[in-house]
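Missing here: one protein chain of the complex. Every other protein chain is in place.
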């Protein structure tokens, strides 16, 4: 168990608070012989680090990770890999005036009830800053996936009523476009619209949610396990552990309820001498097991709960109170943006685990 | 591990094939002292059993479960509870002519690739018949939940473009309405429309998908664990393990991307001397931990993959072939209907586990 | 979790009480394609079944197991295998007069305190009858091990001051000798002595403990995982879960404390073109990982707690009382005897799991 761990064979355990000394991750079960350097981790961390443009949080964190164990001469050894990311830019004093208030949309109420204590400084353990540890782990997973030719991409599909439309879905091309965009959106026109929306939201002290689409290279057939360890179920869990996620769908998703079986069934066809399906309404799995098509899905995120507008709330002891974030609080007008690399990381973690597990089941 | 197990403290392991001798479940970790009789299990099984009306599969299975262990004088003892459900109505010979064909929308291709063998008779282990075991386990979970005053309900919310609209959401009342309806829909007008649609689909040899909404009584605050064992994440996984599920959302769900933070934040208010939230866009959790509101969510199901229309497909060795289900094959025009009690069962399983785990963390 | 489950990839869950309707096991994670019939299970069950000779319990149980799921045309499919073993010979009424007494050396006191209820009939879940389920699962594990050429043997090494001395340690030969002996002892002279001892103990209404030695074929190098999943640690746990086990040692065991490093270090040598060690004080593992030598160890068992002599005890409410087993109670003068096939089963389960896990770690 352990609620701070994820994965079965390739298992990560993250630790650290938003305003603590450091955060990090231990990765257990990574096969030996994978190339891995600090640079691989730091390149990934850079994709979600704050402070880089006006559409994301201004907190200044270099997010430099250091590998403390588990590698020897630039390769993994099979031993657990500990990566540490020191925290730098935090001033905990500004949270003191609101430490007795329930923050709307935040977890301080539920943590307080559960644990009797809450490290309120920047959200403590419940802060989305924890996702830096996921991205560091995802970088290790991606190094493994590279050895088997699998890539994962994600992008902002929708904010408010602005929809991104993309033609190509080659994962490498897609990622190149995504990470050029300040708002993680490969459709330049949609990106323009989203930037305008977010500037307006910032001016109003408000925030937006978003939908992120993710896609993988075509997977080998056979990943995932029947019944309760279905690949799609583990992906769904992975996505819903990301702060602010409200929904996850694969393939046809919620639209499936409007389709007939004769439309929805993906017909088997030969493609380049391989069994494939003509369409991908399934989203890449049948019976919970990868079917040779790309995994394709979408995750919905709520708008950032931290807003600068005044809100009504209660004190921890239940009295009515006004809630106003301290001046200078740093937050994202749309936290979902920086969830793009987090979704890539979670997908990579699920896939590596499924690959390693799959080697066990088939004789 | 074990891909046929679900849950951590209250842990079920299901077994059995669609056309095998029997199916069943072992429940480990059920607290001692819970009232439990065969009748409790069989009342639950009756809600999903086939053969009762024209809108569900005509397979004739009494679905009678027998408790083989774990109770003493009508109460649980803390020992594992094994429940067995014998199979009766199966004629495996009619599947022989299609045993060499890939069934569109089905798992025989992926199972074959993964295991090198497929028990094709009625879908073998991948059949939705496995969900009978879940419902049996859910009945035990519900007996536990009764002792802490929690109920779970679910209903058909949408089929094609027909939406059910309900006023009341008291769980007991809701369930009463749902289980009176042949199509598990508490809105009589919508139910009429759905029945008409399904009759038409049957006539055409086609099928439909659906959306199911589920809701619980208001939960105690503090269930679920931070980061990777969030209550919502475990619910998402639970739902996506159900055959044919394509998506899951909680609270505002996919609509969240169209909302602003100032609209979406559920404000804390006092209600009958308890801290509650004014709205429930969160769907019952904050930071992955129950916040005192009902859990509210929706699951999307694809249309039944078994249809009577002829389809193009491939043989297991990749040659083009025509696929036609044998005459007399039994299937549901909308399998999602019978997923209603399955969703209740999965929700109950997740809640019991969270309750038992929660007692560990707080000193 | 689940305290009735054992193993990680190849994971068993046992269920059933001594005097319930049936007992059994679900095996999850068995690879597909392994030959498996009821006969394989029943041949193994016969080795520990009661009622066959004067040195073991006279309870008359045919111990006939039936495979209910997970096989197709005589081979495993990768789906969970449920095996059921119905109970026949039990008369629960004779336990009624002692149901309010704490049985010396038995678990009814601790179960009562833990669960508030105890199924006292024949020891309920805490009865060594549960080990029938282990032996059934072990038979499946052995079918798998056969495919990789590994065998497991065990025998009675010591009862009181009688020591068995054996020359050969070829596992197949050893087993042949062991299972010819009514007291599971391949040394005929020692066996004679043990039989005499046990007859005397029976006459006195008393019982004996024993030490069992177990040995495997030379294993492939690399099984087991570093630090907390060492092969030897998992074997130690496996053995200590067997009712009445009091100790476990591997290789040199407790004698190691009397040796010097220069004596104890097993030197590496080439043997038939393979790296082996000259001696096997290590008992088959180095750093928790199999080193190419046989696993060799010993398990100590306490004397059967059920004796016919009168004993002093307390009632469940703490009053002094006399304890006398009901006339006609069936028990073994040395339960350790029938632990021989149980130790083989547990060893096989640990090995299969290690083999399946090992395939995951090496790239």
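Letters are used for the chains, namely A, B and C, taken in the order the chains are written, and counting of residues starts over at 1 for each.
We take it that contacts are C-beta pairs under 8 Å (C-beta built on N, C-alpha and C of every residue); 3 or more make two chains touch, one makes a residue touch a chain.
Remember, predicted model here, so these are calculated numbers, not experimental data.
Between the chain not shown and the residues C:37, C:88, C:146 or C:309, the one that touches is C:309.
Touching the missing chain, out of C:21, C:94 or C:264, is residue C:264. One of C:46, C:166, C:256 or C:324 touches the chain omitted from the figure, and that residue is C:256. Considering the whole complex, the residue from B:16, B:31 or B:333 that touches the absent chain is B:31. Across the interface with the omitted chain, chain B contributes residues 1, 9, 29, 31-34, 78-79, 147, 226, 356-357, 359-363.
For chain C, the residues touching the chain absent from view are 1, 3-6, 8, 14, 102, 104-107, 109-111, 113-116, 125-126, 130, 158-161, 201, 206-211, 221-222, 225-230, 232-241, 243, 245-270, 275, 281-283, 285-291, 298, 300-307, 309, 311-314, 318, 320, 336, 357-358, 361-363. Chain A residues in contact with the hidden partner, per the touch definition given at the top, are 1-5, 8-9, 11, 13-17, 20-24, 26, 28-29, 32-33, 68-70, 72, 75, 77-82, 84, 111, 114-119, 124-125.
Methods note: only the chains that are shown with their structure count from here on.
Summarising the inter-chain layout, the chain whose CA centre lies farthest from the centre of chain C is A.
Here the spacing of chain B and chain C, counted between their Cα centres, is 39 Å.
Note: centroid distance chain A to chain B, computed from Cα atoms, is 27 Å.
For the pair chain A and chain C, the distance between mean C-alpha positions equals 46 Å.
Each of residues 1, 226, 361-363 in chain A touches at least two other chains.
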